[in-house]
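Structure first, commentary second.
A protein chain is absent from this complex, but the other protein chains hold their places.
As written, the chains take the letters A, B and C, and residue 1 is the first residue of each chain.
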Amino acid sequence: MTRKIGILGCGHVGSTIAHQIIIEGITDTLVLIDPDRDKLSADLLDFQDAQVNLSYHTKLIANDYSALSDADVVISAFGNITKAWETPTDRFAEFPYTKKYVEEAAPRLKASAFKGVLIVVSNPCDVITSIFQKITELPKDQVIGTGTLLDSSRMKRATAAALKIDPRSVIGYSLGEHGNSQFVAWSTVRVLGKPIKKILKEGAYPNADLERIDHDSKMGGHIVFFGKHYTNYGISAAALRLLKAVLNDAHEELPVSNYYQPLDTYLGYPAIIGRKGIIEQLQLDLSVDERTKLKQSADFIKDKTKEALKKNTE
Amino acid sequence: MTRKIGILGCGHVGSTIAHQIIIEGITDTLVLIDPDRDKLSADLLDFQDAQVNLSYHTKLIANDYSALSDADVVISAFGNITKAWETPTDRFAEFPYTKKYVEEAAPRLKASAFKGVLIVVSNPCDVITSIFQKITELPKDQVIGTGTLLDSSRMKRATAAALKIDPRSVIGYSLGEHGNSQFVAWSTVRVLGKPIKKILKEGAYPNADLERIDHDSKMGGHIVFFGKHYTNYGISAAALRLLKAVLNDAHEELPVSNYYQPLDTYLGYPAIIGRKGIIEQLQLDLSVDERTKLKQSADFIKDKTKEALKKNTE
Amino acid sequence: MTRKIGILGCGHVGSTIAHQIIIEGITDTLVLIDPDRDKLSADLLDFQDAQVNLSYHTKLIANDYSALSDADVVISAFGNITKAWETPTDRFAEFPYTKKYVEEAAPRLKASAFKGVLIVVSNPCDVITSIFQKITELPKDQVIGTGTLLDSSRMKRATAAALKIDPRSVIGYSLGEHGNSQFVAWSTVRVLGKPIKKILKEGAYPNADLERIDHDSKMGGHIVFFGKHYTNYGISAAALRLLKAVLNDAHEELPVSNYYQPLDTYLGYPAIIGRKGIIEQLQLDLSVDERTKLKQSADFIKDKTKEALKKNTE
Partner (left out) sequence: MTRKIGILGCGHVGSTIAHQIIIEGITDTLVLIDPDRDKLSADLLDFQDAQVNLSYHTKLIANDYSALSDADVVISAFGNITKAWETPTDRFAEFPYTKKYVEEAAPRLKASAFKGVLIVVSNPCDVITSIFQKITELPKDQVIGTGTLLDSSRMKRATAAALKIDPRSVIGYSLGEHGNSQFVAWSTVRVLGKPIKKILKEGAYPNADLERIDHDSKMGGHIVFFGKHYTNYGISAAALRLLKAVLNDAHEELPVSNYYQPLDTYLGYPAIIGRKGIIEQLQLDLSVDERTKLKQSADFIKDKTKEALKKNTE
C-alpha cells in the first residue's frame, strides 16, 4: 500500500521535517496538521511549487485527522518557540504550551484509529512522549521520542571536531532526559577502534579532553538556540533517520526516548528500531556513576510527568 | 577537484538552499556568507548536527570571501523579508536593501577572483542579476538569475492541479520579469501531448480555463507570502535544479533570467544551461501579444535597472 | 503499510532493476522470483553484502509467490538472452521462452491474489503484457508494459546528441510495438521550444536530420545488444521511472505499453500513470502517416498475440 506519514505541528521543526521528507521522496502521502491555517496553506503551496523541480511526487493533505487512520508513522513536532525563547535554558518553559497541544492532539489521533508508530519530537520530549502514549493507549513500543538521539549527534559532532574525523565514525550515546539532566555515557563512546578515554590517554590529541568536548557538545545547542531562537536542521535529520528505520523495518540501533522498565519511565536509551517501533532494548554495562546519573535523570522525568498528569486531573 | 559552492545571504531562502544542498550531498565544501554572525553560527552548527545522520559529508566555511576564489558556483540569496512584507505586492520594496547588499557583496566577490557561475535568487531578481554582472564584470553568460523559473513552476503547479496530472508533465514557460510584469506564454504551454489551449477547447476539462489557472498560479505566490511572510521551499528547489544543470554541464533547458540581446536586458527566457552558464538561448515563436508583453516587461526591468545604477553614481 | 515490490525473473535485467531499487531505497520489501535458485541465492547475498554500505535497508525474500499477495507492484523481467542473441534482429526469437515463463508465472501470480499494478519488461513486451493481463484477469489498466518508453528514451538520447542538449530536454514519443515495427512520431517531438522539424529547417544544425537521428536511435539498441548480448541499464531506468510514478500516484505522463481501445491491442502510447496504473490515455493528433504506422504496428502485435494464444489452446 501507499506510504503515508503525518506531521502534527508545522512550525520551524515540523515544516523542516516535511521538507526533508519531500526532498528525499520518503512517502507517497504526507498529512500536515497545524492550527495556523494560513501558515499551513503557505507551506503546502510552497512545497507543491518545489515538487515541480524535485525527483519525487508527494501528495499533500492539510488538517485532516481522519487521514491519519492508515498512516504508517505520525510525527509530533508541535512546540512554542517564543515561550521557549524567553527562558532558553529550561526546556520545560515550553511545557504548558506543548502540554495543551498534546492534550488536544492525542485524543484526536486516537479517534482517527491510527495504529502505526508515533515519533515525538515535541519538548520536553520524554514527558510529552509519555503523555502521548497514555492518552492514545498505543502500545508503549509504538510511541518513541527522538530523545537523546539529537544529544548523541551533538556529542558525535563535538568529538569528531576535536579528533578531526567524520562524526559518523564516532560510536556512543548520550542518555537520559532530552534536557538538562542528560549526560554523555563516556563508557560507551568509542573512536578510532578504542574507547575514547583510552585514545585521549594515549596522548595523540593533547588539546582534546572529555570536559571540553562535553562543553562544546552542549554549548552547540545554545549557540544554535541563541543564534536563531530555534533549532531545526539537526533535529530534522535525527527524526528522518528514526523514521526510515521504522519504515524499512531496519532493526537499526539508535538512542531514542523509549520506555525503560527498570526505572519505569520514558528516557533516552539505545534500542533496536523496526516496523513495530521498539524491537528490543539494549542492556548497557554502564559505570556506577553513569547509572546514578541515569537514575537522577529518570527521577526528574518521572517527577515532571507525574506533575503534568496530576495537574491534568485536578 | 573538490566541488565548492558559496551562498551569499543565509536568511530563510539561503539557509533552505544550503539545507537542500547538504541533504542531497551536492558539494564537498559549502561557503556561507552572512552579516548576522550569530544566526550564521547557529545554522552552521545545526547543519553539522544534522550531518551525523545524513548520507553525505559537507565541509562548511563561514564568512570567508577568499574561500570563494575557486568556487564552482556562488548563489546570491540575500534579501530583506521584513521590508518586503510591509508592501508585499511590490517586489521592489526589498530593492533598497538588496541593492545595498549587492553593492557590498559584488565587489568582494570580484576581489575573491571568483571565476565560476553566479546564480542570483535575490529580488528584484532581474535587476540584481544585472547589477551583479556589471560590478563583478563576469561574462554575461556566467551570471544567471532564477527569474521566471519559479513563476514557470507555479504555472505548472496550477495547470497540473486543474488537469489532475503531475506538474512535471506540464511543458511551457512564464517569461519576463520575476515580478508583477511577468506573464505565462500560453503559446508555449503544452499538456497531454497538445497545446493547452487545444486541450481546453476539446472540452474534457470544463472547469479549467486559462484565466483561472493564471490566477491560481499567481495567487499561490500571495498565499505563500501572506501565510508565512516569505517563500523558501519552491525557490530552493528551483535554485537546486539550476545549480545541478550547471555543475553537471547538463545542457538542460530552463527558463531563467539571462541577458536577452534583442531587448538589451536580463529577463526570464528559456536557455540551455551548462558548466559555462548560458550555453545557448532559445528562439521562441511567441504570439504578437506575448511579444508585446515581453517588451513591456523588459522596459520595466530596464527602467528600474537604469534608475538603480543612476542613483548609484549620483 | 510497508512498500512491497516483486520481480519475476532475475537475469541481467531483473537483477539490475533489483539493484537500482535497493540503491534508491524504493521499497521496504523486495520479493525476487527466479527458477535458477543458485543464481538467485547469489544475487540475494550480494545485495545483502551491498546493503551494509548503503543508505537504505531493504528486506529480501526469495522465490515465494505467496509473498506477492500484498505487493504494490510486480515487475516481470524474465527473458532468455541466449535465444534472443542467436537472432538479435528479431525480438520474437525470445518468444517461445518468455511465453513458457508467462504461462507458468501468470497463473501463480493470480493464485497469490496479487491486486497491485503489474509492470511487464519481458519481450516481446506488448504481447507478453497482453497475455499476462488475460491470464491474471487483472483490470487492463493495472497491467502495463514498459513498451516504447525505452524506444522514446533512445530517440531522446539520439536527438539530444545531435543538438548537444540534455536528453531530458527533448519532448516526444516513439509509438507502437516495442520491436521492429515501432516508429518515432516526429510530429510529437519538440526541442528548444519548437517542433524538431522546424528547428532542423531553421538551419542551425546542418549536420542533424531526422533520418540520421532515427538511425542513431535504432542503431544504439543494436550496438548495445551486439556489444554485450543484452541490455540492462536503459531498461532498468525506464522501469524505475514507471515504478515510481505508480508508487507515488504521480499522474506522470509516460509512453508505455497499454491497452489502446481504437486498435484493440496493447501498444506503446502515452498515458497518465498513477497508483491504479493507467489513469488516462492521451489522444494525440498524429499525422496520417503516423496513424498508418500505428495501425500497422498494432496489426503486427495483434497477429502475434492471436497466434500465441491460439497455440496455447491447441
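One rule holds in what follows: a residue touches a chain if its C-beta (ideal position, glycine included) is under 8 Å from a C-beta of that chain, and two chains touch if they have at least 3 such contacts.
Because the structure is predicted, anything quoted here is derived from the model rather than measured.
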{"item": "Shown chains that the omitted chain touches within the full complex", "value": "A, B, C"}
{"item": "Per the touch definition above, residue among C:4, C:99 or C:156 touching the missing chain", "value": "C:156"}
{"item": "Absent-chain contact - pick from A:192, A:219 or A:309", "value": "A:192"}
{"item": "Selected residue (touches chain absent from view) among C:187, C:232 or C:248", "value": "C:232"}
{"item": "Selected residue (touches chain absent from view) among A:60, A:93, A:165 or A:219", "value": "A:165"}
{"item": "Interface with the unshown chain - residue positions in chain A", "value": "55, 160, 164-166, 168-169, 171, 173, 188, 190, 192-194, 202, 245, 250-253, 270, 272, 282-285"}
{"item": "Where the missing chain touches chain C, by residue", "value": "16, 19-20, 22-24, 38-43, 45-54, 57, 149-150, 153-154, 156-157, 161, 166-168, 220, 223-228, 231-234, 236-238, 240-241"}
{"item": "Residues belonging to chain B that touch the chain removed from view", "value": "1-3, 25, 28, 56-59, 70, 72, 244-245, 247-252, 275"}
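Please note the rule applied: only the chains that are shown with their structure count from here on.
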{"item": "Same or different residue numbers at the chain A/chain B copy interface, by half rule", "value": "same"}
{"item": "Centre-of-Cα separation between chain B and chain A, whole angstrom", "value": "34"}
{"item": "Set of chain B residues in contact with two or more other chains", "value": "166, 168"}
